[in-house]
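Only a single protein chain was left out; the remaining protein chains are all shown in position.
And now, subunit A:
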Amino acid sequence: MAPPVPAQYNQQYTQPQQSSIAALTNQFSNMGVGGAHLIPVHLIGMPPNVKDLDDSPPKINLPPNTSVTPSDKANCDPSYKRSTLNAIPATSSLLSKSRLPLGLIITPYRSLKEGDEPVPVISDTIIARCRRCRTYINPFVTFAEGGQKWKCNMCFLSNDVPSQFDWDIQTNQQTDRWKRAELNHAVVEFVAPTEYMVRPPQPPVYLFVIDVSYPAIQSGAVATAARTILESLDRIPNEENRTKIGFITVDTSLHFYSLNSNASVPQMLVVSDLEDVFLPQPDDLLVNLTESRAVVESLLRSLGDMFKDTQIVGNALGSALLAGFKLISPIGGKIVVLQSSLPNINPGALKAREDPKALGTPKESALLQSADPFYKKFAVDCSRSQVCVDMFLLGSQYSDVATLGCCPRYTGGQTYFYPAFNAGRSEDALKFAHEFAEFLASPIALEAVMRVRASKGIRMTAFHGNFFVRQTDLLALPNVSRDHSYTIEVGIEENITTPTVCFQTAVLHTTCFGERRIRVLTLALPVTNSISELFASADQIAITTLLANKAVERSLSSKLEDARDALTNKMIDILGVYKSALTSSQSGASPQLQICDNLKLLPLLSLGLLKHVGLRASSQIPTDLRSYAMCLLTTMPSQLLIPYLHPRFYSLHNMPQEVGTYGSEGTIMPEPLNLSSEKLERHGAYLLEDGQNIFIWIGRQVSPQLCMDLLDVRSYEEIRAGKVSLPQLDNAFSQRVNAIIGKTREMRRGVYYPHLYIVKEDGDPSLRLWFLSHIIEDRTDTVMSYPQWLAHLKDKVNISFL
C-alpha cells in the first residue's frame, strides 16, 4: 500500500514541473502552436534568394496518431496534390481575415521518371467506402471495435470492415491488414469492379484530322506530322492490341481513308458535302492499329506526297470535326487536330480578327474571347460522348488560338501552338516532332470523372483547368492527359471542430490497357485557430499557381486590366494583413515591408505573373501568343509553372569546374542567378530558360575563345543570332553547355521541348527585348522593376492599413 503512493506523488510532482518547463521552452522557440515557425523576413533592400524557389512546401504538422500506420507515404506527396495553406483555418472568418487564398492544386496523372515510385495498385477489388459520404478508405481513418469497424474521417460514420480485409483470397491465408496499400499510402489506385462501369472499358482511339490546304503543305507541317506519326506508331499505347486509328484530311472537302486490313493500299474517299456531313463507309474508316498496321504505314508514307501540288487555300475544320465526331462518338477517344490555316468554311468559319491597333487597349480582352460558339458547343457534345480534342496549331499567320483553344479546354485536351512554323528550319521540325511524339507516346486515361471530397464544413467553390463541370463537384474528363494540373478553390462553410481535415480526390478512369481504375489521393491537414500559424504554413508556389489560374479566368471573363489589378490588390491585402496582425508595427506607416519566410518569394512570383506574356500590359504581344500563354498557365503543374513565371538564369562563362559534368545525380547544374540585368556582364555568356524557350545571351566583349569553344566561330561578330541548334563540339566547354541544355530539356515532366535562341547584346532588337522581358526584376517601359514593385506595395499597404 505505501510504496505505490509515494511513487505516484513523485510522478505528480515532477511531471507538472517538466511540462511547465517544456511549455516555457516551447513558447520561446515557437511562435505558433503545433510547431509552425513564423520567421519574419524583410523584403525591401535585399535581393530575393532565388534558390529558395526549389524549397519544398512548409511541413504539414499533423497531430500524432492521425494516420493509422506510421508510414511516411501516408500523406500526399506535394507533386500530386498540394494545398495553398498547409494548415486550414477553423472558421471562414479567420480565412477571410487573413486574405490568403485557399485552394488545392491537383495533378492526378503525374508522369513518372526513373527513380519515382509507381502508384501502388490494389488489385483485389475490395473497395471499402463509407456508406454515407462514399469516401474511400484511407490512412487517416480510425478503427473501432477491435478492428471490426472503421470510422470515416469525413463524416464520422462507423462502417463495417469488409470481411476480406484480413484474408488474402489468392493465397488463402491471413494477411496483415496494416500492410494493405490503402492504409499506408496516400496515393493508391484501386481496380474497379463492374459496378463502376457504364459500358465495357473503351480502347484508346486516335483520330487524326490533318489540314492539307496549301499553307499546310508549304510549311511542311503535313510531311513532318506524317513522318512523326509513322515513327511513333510503336509508342502509341497499344498493349492489348485494341487501339484504333483513323485519318481524315481536310481542305475544302473532306477526305476519308478506308484502311481495310486486307487491302494493301489505302483508299481515299472524298466527301464534298460540308453542310450535312455523312460517313462514306460504315466501317474501315477507323481500324484496329495492329491488324491494319501495314495499310496505315503505307498511307502515312504517301500522305506527304499525295497533296504536294495542291493549291487549295480553304479549310473546313468545322465539318471535319463533326464528321470525326460522328465516326468516334460511339466509342469515344481522342481527336488530334493538326491545323495550319484558319478555317474559313462554315460551319465554324473564323475570320482573321487580329487587330494590332487594339492591342494594349481594353479592347484587347475581346480578342481573347471565343469568336464562334460552334467550337464550344462542339466541345460540350464531345464531352458527353467521351471524346477529347487536342489542337496542334502550326500556322504561319493568325490562328485564332482563343477560339480553337475552347475545344481542348472543355474536353480535357491540350492546345499546342507553334507560331510561324516552317519545317524547313530544322529546329522547328525537331521541336514539333519531339513534342508530337511524346504526346502520342504518353499513356492517357480515358472516360474519366473526378471528384474532390472534403471533411464536413468544407466546400469546393470554383474549378480551373481543362475539363467540363458535369455536376456541382463532378468534373468530366474524356481524357486525362499526363501532367495536367487542376486547381480547385475551397471555401469554408461551417466552423470546423475536428483537429484535422481531409481532402480526398478520386479519379475514376479507364487505363489505356483497358482496366477500369480509381486513383485516390488523400491529403490530411491540421486545423488551426491562429493566424500566425496560417501564415507560417502557406505554400507560396501553390498560392502562385492558384493566383495564375484566377488571373486567367478574370481576364477571360472581364478584362486584362481587371486581372492585373486584382492580382496587385491581392498582394497588397496579404502584405497588409501580415503587417497589421503579425508584426509589432500594428498600424501606421513603416519604412520596411515584412513577410514571413515561407512567403518571401511571393511578391517576386506575382511580379513575374504580371510581367508574363499572358498578362502583361503591352501593345506588342500578338493575341495568339497571349491565348497560348493563358492555356499553358491554366494547365501546367507547379513544377513547370514556376520556371515559366520566373525563368532560371545561369551564367556560363564563369561556371565552376564540375558544373556541366556528370555528377552523382546526373548533370550538375550551375547556381541560378537573380533575374536582374546588373548580373549581365559585358564579357559574359548567360543561359536563361523558362521551360518553353532557352536563351543564350552573349555579351559584346565576350572572349573569342568562348565563341570558338561554344559556337565554332572566331569572334563575336560572326555569331548568328536567332533560333539555332548548338553545335556539339569537341572541347570541354561545349560539352558541358550541351549537357546543361540537355538536362534542361528533360529534367521537368511534360512534353515540351524548348527552342534555343542565341541573343547577341547588340543584335536584333526584338529578340533582345524578348530576352529582357524575362528579366523580371528589371524595369521595362510599362512595368515596374522589383524594388519599385516592393515600394509600390509598401505605399499601398501603408495607406490602406493606416
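As a working rule, a contact is a pair of C-beta atoms (placed from the backbone, for glycine too) under 8 Å apart; a residue touches a chain by one contact, two chains touch by 3 or more; residues count from 1.
By definition in this document, contacts and distances are computed from a predicted model.
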The hidden chain: which UniProt name fits, "beta-aspartyl-peptidase", "Vacuolar protein sorting-associated protein 16 homolog", "Phosphatidylinositol glycan anchor biosynthesis, class U" or "Cornichon"? "Cornichon"
Selected from A:V469, A:A732, A:L769 or A:I799 as touching the chain missing from the view: A:V469
If I consider the whole complex, including the chain that's not displayed, which of A:F374, A:F392 or A:Y410 touches that chain? A:Y410
Which of these touches the unseen chain: A:A294, A:I312 or A:V380? A:V380
Quickly run down the residues of subunit A that touch the omitted chain. 376, 379-380, 384, 410, 462-463, 468-472, 474
